[in-house]
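Before any comments, here is the structure.
Note that one protein chain of the assembly has been removed; the remaining protein chains are unaltered in position.
Moving on, here comes subunit A:
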Amino acid sequence: MSNPTQPVGPGLPETQTMVTDQVVPPAQEGQRKGKQKGGKPASLWTDAWYDLRRRPMFILSLIIIAVLLVMSFWPSLFTSIDPFNARTCDLSTARQLPSAGHMFGKDNLGCDVYARTIYGARNSIVIGVFTTLITALLGGLLGIISGYFSGAIDVISSRVTEIFFAIPPILGALLIAATFRGRANSIMLVILALALLGWPMTFRIMRAAVITAKSQDFVVAAKALGAGAGRIMFRHLLPNSLAPVIVVSTINLGGFIAAEAALSFLGVGVQSPDISWGLMIADARNRFLDAPLPLVFPAVFLSITVLAFIMMGDAVRDALDPKLR
């Protein structure tokens, strides 16, 4: 997108950053709500926030996610053991049961399971967040363009999306990751592989939302007043179609974290010496019957994390979807 807003802009000094800044704020401005109580499109976000604050499920998932974020940025707050230091592993204590110094016990190589689980959070969160960002940006941008312009652009991009949609995500990611394994940073590779197969969903949702919004009066009015494509798309359509994209992205985030674990489990995701829950599960799997704990702990963390994001997505959806209320 070159900058089509400039020539048509009706006097207001507008920059790209302002465009994005203004997506949410007008809706959240408190005084606006106070002044004109019935401003329907503008109050969606305020209402949603009001609604969310009252949902225990949302609060709970928010707390879990906050803890996970702290865990992935400052793992040393949770454990004094650095799992990347091989000296902390002692092979002769392999598969030891939990003890005072090692609350989750030791894994097959005599490394502390608790420390590894804590440090494993970072890769999961990083991969989940970045994959979601890329899919949201790529899918959202293409979706808005495709939905707004319709015609040939829409037909072509929709068909391309269907091709990507037809590939089972894990199988496709497995293929990509296995093919390029060793040629790129393993974490980056996982993000790219998952993002490449994840964006069509965001695309479809954005496109559908834009098509619905496009026929509304305020868009017609903006067009009649001479607003350009860029201005209509980013100033009018985007804020009004953002809700479903945010919802699906939040839910997908959990899915991407699970997908990362699956890829690592299958040996094509994160590679040792990096730590990932999927990798820990894979390593502990073979001796599960002798020593179940090194598998159970990362698995529980993984489940809770995925659950937290999906719960949050569910809560946000309920809050944003007026039809449910």
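Basically, a residue touches a chain if its C-beta (ideal position, glycine included) is under 8 Å from a C-beta of that chain, and two chains touch if they have at least 3 such contacts; residues count from 1.
One rule holds for everything that comes next: contacts and distances are computed from a predicted model.
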Should one name the undisplayed chain from "Oligopeptide transport system substrate-binding protein", "ABC-type polar-amino-acid transporter", "SufE family protein" or "Acyl carrier protein" using UniProt, the answer is "Oligopeptide transport system substrate-binding protein"
Touching the absent chain in the whole complex: find that residue among A:56, A:151, A:226 or A:273. A:273
Return the single residue from A:66, A:91 or A:137 that touches the missing chain. A:91
Missing-chain contacts mapped onto subunit A: 85-87, 89, 91-92, 94, 108-111, 168-171, 174, 182, 201, 204-205, 208, 244, 247-248, 251-252, 255, 258-259, 262, 266-267, 271-273, 283, 286-287, 289-290, 310, 313-314, 317
